[in-house]
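Below is the structure I would like to discuss, written out as structure tokens.
Shown here: the complex without one of its protein chains, the others still in place.
A, B and C are the chain letters, set down in written order, and residue numbers restart from 1 in every chain.
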Amino acid sequence: MRALGVGIVGGGYMGKAHAVAMAAVGAVFDTALRPRLEVICAATPASAERYRAAYGFARATADWQELVADPAVEAVVVATPQALHREIVLAAVALGKPVFCEKPLGLSFEESREMADAAEAAGVANMVGFNYVRTPATQFARRLIAEGAIGTPTWFRGEHTEDFLADPRSPATWRTRGAANGTLGDLAPHMVNCALALLGPIAEVSSEIETVHALRPGASGTEPVTNDDQAQMMCRFASGIMGHLFFSRIATGRKMGYAYEVHGTAGAIRFDQEDQNTLWLYRSEGPAATRGFSRILAGPEHPDYLPFCQGPGHGTGYQDQIIIEARDFLRAIETGTPVWPTFRDGAAVNAVIAAARRSAEGRRWAAVPQV
Amino acid sequence: MRALGVGIVGGGYMGKAHAVAMAAVGAVFDTALRPRLEVICAATPASAERYRAAYGFARATADWQELVADPAVEAVVVATPQALHREIVLAAVALGKPVFCEKPLGLSFEESREMADAAEAAGVANMVGFNYVRTPATQFARRLIAEGAIGTPTWFRGEHTEDFLADPRSPATWRTRGAANGTLGDLAPHMVNCALALLGPIAEVSSEIETVHALRPGASGTEPVTNDDQAQMMCRFASGIMGHLFFSRIATGRKMGYAYEVHGTAGAIRFDQEDQNTLWLYRSEGPAATRGFSRILAGPEHPDYLPFCQGPGHGTGYQDQIIIEARDFLRAIETGTPVWPTFRDGAAVNAVIAAARRSAEGRRWAAVPQV
Amino acid sequence: MRALGVGIVGGGYMGKAHAVAMAAVGAVFDTALRPRLEVICAATPASAERYRAAYGFARATADWQELVADPAVEAVVVATPQALHREIVLAAVALGKPVFCEKPLGLSFEESREMADAAEAAGVANMVGFNYVRTPATQFARRLIAEGAIGTPTWFRGEHTEDFLADPRSPATWRTRGAANGTLGDLAPHMVNCALALLGPIAEVSSEIETVHALRPGASGTEPVTNDDQAQMMCRFASGIMGHLFFSRIATGRKMGYAYEVHGTAGAIRFDQEDQNTLWLYRSEGPAATRGFSRILAGPEHPDYLPFCQGPGHGTGYQDQIIIEARDFLRAIETGTPVWPTFRDGAAVNAVIAAARRSAEGRRWAAVPQV
Partner (left out) sequence: MRALGVGIVGGGYMGKAHAVAMAAVGAVFDTALRPRLEVICAATPASAERYRAAYGFARATADWQELVADPAVEAVVVATPQALHREIVLAAVALGKPVFCEKPLGLSFEESREMADAAEAAGVANMVGFNYVRTPATQFARRLIAEGAIGTPTWFRGEHTEDFLADPRSPATWRTRGAANGTLGDLAPHMVNCALALLGPIAEVSSEIETVHALRPGASGTEPVTNDDQAQMMCRFASGIMGHLFFSRIATGRKMGYAYEVHGTAGAIRFDQEDQNTLWLYRSEGPAATRGFSRILAGPEHPDYLPFCQGPGHGTGYQDQIIIEARDFLRAIETGTPVWPTFRDGAAVNAVIAAARRSAEGRRWAAVPQV
């Protein structure tokens, strides 16, 4: 067991989640590497200091380059706005430091690929923060599908739907400005990653992307919205499976509508993040009279559940997903073995998004570029 | 109150449902017209006689023309295989007799339009048997949307999914032969009709249609499947709303997956026929802390519920939908006022299907023809 | 196949349900006996005539004795207020006519036993209208338990909860007057019957009965409520199983809360009438990781479902339960074999209620009398 100095760039929502995770992960998983909270970086010296005190870091800075270069920082977590990911990541890997970067990796497929290339060239551990695939339920779903528990998959439907901008009177913010912050740029990556995790690469998509509420109240009168409210795509996996993906930030009533269903020749799976400790499984076995979807509660038999609670039905939550990510990142550093999803996997997500944009523009099917 | 002689062509599943409905509708709804079961027609004299005795008709025949021409038959219900709809319907309307025809109306858009033209020219009552839109819950959903209870709709997702052919080892039958009996031809019309009922005309679709299990055990060895197992379409309603439709007969675990969700600027609605007495409604009102989807149980306040049971939560079922259809058909005859969905509405459903086929062939968006 | 003249005493809610059932049952079940609607009896000549016309009876009367004595009436359905059950039933069985009587059978255990004795002495078919045990789901639950699918039962919890008097401002009506019309007298019998059907006789109970809202608005000022709003009882089945029953008409939010759960050594069952086409089944088999309650949709494999609809998930409703009852009553008449629940079974329900009243008065356990 040895300590590992950690620096986190970004002190807001996700920065905090990672700070808590780094504080707790050792005790939860009895990890070989034990994070030591070295440096936190935020937009201003004052906010950085506030976060430092709150989260328990040793030092604070408003200069991410200082954090990255700090010799006591042996691993970097990037939890900044997306536009800064590339620069920070490239600087860190250039110094040979392992990097965990929040999703989506880069602003574009090209950026993400560049980051993956750089990290691989540097030979450093690298991971993207697609936390939702780390719930015990979704990890178990992935295993069930891989083991053939539902036979050969024949259909995938995924969505990531929320309603934080459902009200047309909600004011313009950074979320309503710029493609990267739109639904496809910001929400979609989670579920695209999930689709890839469960069923493998997507080969082709046909997409529609739209801004339903084109104008919103701004600081000085009405402001045009410059990104999308919702998007959908029909898709064809490389394996030949047909699917559909839907993303929305105006899905009234949906709070964390990260949900999927997979049909197979011998069973089916359903999941909804709004009830994250439940996996619904149907098996085409036994008498028809007793067949039905089973509501399986997450429990000790499912991946990464037991370290959080011994009893089934006790349940894990959002913060626990981040702790599992931290364990995986530490394991990647410790063992030198890449832990999924790597930057390369993150680039694969961007590739699907890029194809969707091309498809929607041309109103036709578009191939997903090779990663 | 007066009696009305009814003839039903087709004695199987749907023929029986209509026979029961005609026997019960008068007492349930205290209708002005009271059906008298005159003639039942089936494929052979023996089967017709068996149905006659079972359902309580006065006479049986294996000749639908005899039934249609029978002077005691004042109204005709067509519950035969689809391929016979056109001929029977045209013969009945030519004699000035009201016709209720099971869904889908015709084998093609052109056929359906011809039948609508003929019925309108003859000035006879005409209806198509899209029974699922007649549940109290879906009728109420339609009313809520029309009244603006969820604001302006922004998204529609519908599916009709079952799993009766999910097992690749299930043998070939009439269901696996011919486009009209495939998923798009046979299952899709119900939910397309529902989409049109809830949100108005569809202008354009982009579709994928596929046969996942291309070969099935046949009478003598393997038999090729000549129609589709599943199909999806992105769609654009004439009102500008974006949507998605999915149809499958290989949706393992789904038994009656006639389900839809509608997002609006001020609320949302969800429904699943597998729990047909429940409508889920979300309203963006009141404090955020107490907002959530409400599970509304069908009850006396909802359309056409009270005649079946006075208490909320007591519930109606499949047969009751057919009884409601019968009431509507009788009312159309009695009042001379068309009752939705008419043959024209049935043709509109075929129009969407036709556009989907064109779209899938060309792998591009296709406009829905004018009805 | 032969016709059977039927008379129904009571034209309101339940009278109508039985009239519809008698009109439909032949076609639904292809019964050997075919009901012919002979006479309907209601409180006044005018209301009787109105019901006659609406439901399609041959004759109307306001004199139940006339109905019972009518030679064309070969079987009698009693759907009057409870207070009249005894007199009508005794008159009908005295004439050797089969009787179907709505629940609860008599106003007291003694009355019910007298009716059972009389019917058995006369050797006529007799049944009580506990319709809810006739859903395909509950029939299937009964079969599963009997077959040992959940091992040896260890616990039963049942409730019948509604909220029609939850508002203390709801006015006094006949429902708030007299023990027979209270929660224990009127609602409880359904679920007591269900408990007996699923797990056999109850030996002993310990009960609490209360009137939460003791005064309600009356015709002239405030009126005292003379029966109970809710009641509960711990119970011990003759087999040794422990259980609990709860009944309420002030269970805010509950519309048809006829619900039960049964734990067994090898499984468990849950049911809620508000979702009557679903049975939840848990089996302690297979790997722990995939165990969970399965949501089984009523379908053709379940008792009495197929005659209503061929497809699983299509669903039956309240009226269909009454049709199933009609089929069972006809079968009892035709075969001369008693069909459960007979008057004797109805008396067993009263016996439990009687013991509950004694228990609540003395605030101690009370034995259920022998039936």
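Note that a contact is a pair of C-beta atoms (placed from the backbone, for glycine too) under 8 Å apart; a residue touches a chain by one contact, two chains touch by 3 or more.
Quick caveat: nothing in here was measured; it's all calculated off a predicted structure.
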Open item on the list: Going by the contact rule already stated, which one of B:Pro45, B:Gly96, B:Gly123 or B:Gly292 would touch the omitted chain in the full complex?
Closed with: B:Gly292
- [ ] Identify the residue among B:Phe100, B:Phe140 or B:Tyr260 that touches the chain left out of the display.
- [x] B:Phe140
- [ ] Could you tell which one of C:Glu208, C:Glu223 or C:Glu334 touches the chain left off the display?
- [x] C:Glu208
- [ ] Looking beyond the chains shown, say which of A:Pro98, A:Gly185, A:Gly264 or A:Gly299 touches the absent one.
- [x] A:Gly299
Task: Touching the absent chain when the full complex is considered, from C:Thr44, C:Ser284 or C:Thr335 - done: C:Ser284
Open item on the list: Under the stated touch rule, tell me which residues of chain A contact the chain that is not displayed.
Closed with: 1, 13, 16-17, 19-20, 23-24, 26-28, 30, 34, 53-56, 162, 254-257, 273-278, 297, 299, 308-320
TODO: In the full complex, which bits of chain C touch the chain not displayed? Write them out.
DONE: 150-151, 154-155, 157, 166-168, 206, 208, 210, 212, 229-230, 232, 234, 236, 242, 244, 246, 248, 250-254, 263-268, 282, 284, 291-293, 363-365
TODO: Since one chain isn't shown, list which residues of chain B touch it in the complete complex.
DONE: 140, 149, 281, 283, 287-297, 299, 301-302, 312
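Following the convention adopted for this analysis, only the chains that are shown with their structure count from here on.
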- [ ] Would you mind pulling out the distance in Å between where the CA atoms of chain A average out and where those of chain B do?
- [x] 41
Task: chain B-chain C separation of Cα centroids, rounded to whole Å - done: 34
Open item on the list: Counting only Cα atoms for the centres, state how far chain A is from chain C in Å.
Closed with: 54
Open item on the list: Quick check: what residues of chain A touch more than one other chain, meaning two or more?
Closed with: 291-293
